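Every protein chain of the complex appears in place save one, which is left out.
Up next is chain A:
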Amino acid sequence: MIKAILIFNNHGKPRLSKFYEHYSEDTEQQIIRETFHLVSKRDENVCNFLEGGMLIGGSENKLIYRHYATLYFVFCVDSSESELGILDLIQVFVETLDKCFENVCELDLIFHVDKVHNILAEMVMGGMVLETNMNEIITQVDAQNKMEKSEFSSFFSLYRRLSFSLPGRTGRHRLVLQVPLLVPCLP
């Protein structure tokens, strides 16, 4: 079982949080902070597994994370998940984001957290892995987006297109936030 999926940046700002068990908002924030502290103090070239923080079940759970450019992707899982499998899953997740957003960078996640949630929902459901095939995920996500578009008149689509093209790409933090998460050639 996956207990939680967290994405935060190098400064600990949450970019997405998905908890598959209920916690209060305060606890959730504490877990994010705790996890950030555990993960961020680790060097780049150490292993990607560590025991979970006290708040999210302690040593019964494992944190499995990957660090891409400015973002940490952290999965908190219990013993039934394969460590290396989850690492692969994170990679699939990021690659899927990359396909859906075209050269995904932190900025995309900041402004379209709802879309990221929708993509994630096609991969993991209720803490269990639903689909690992990237093409299948993208097909389903695209089909739903298409449906969404078809529900609106041309008026709306104009509006939506406007609002989509607007955000951030001209912002102050452009350089930092627009580092593509995926380097073209991955090991």
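Methods note: contacts are C-beta pairs under 8 Å (C-beta built on N, C-alpha and C of every residue); 3 or more make two chains touch, one makes a residue touch a chain; residues count from 1.
Methods note: contacts and distances are computed from a predicted model.
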Q) Any idea which of "6-phosphofructo-2-kinase domain-containing protein", "AP-3 complex subunit delta-1", "Large ribosomal subunit protein mL53" or "Galactosylgalactosylxylosylprotein 3-beta-glucuronosyltransferase" UniProt assigns to the chain that's been left out? A) "AP-3 complex subunit delta-1"
Q) Which positions on chain A touch the chain that was left off? A) 1, 14, 16-18, 20, 22, 24-26, 28-29, 43, 45-51, 80, 82-85, 87-88, 110-111, 113-114, 117-118, 121, 125-133, 136, 140, 143-144, 147-148, 151-152, 155-156, 159, 163-164, 166-168, 171
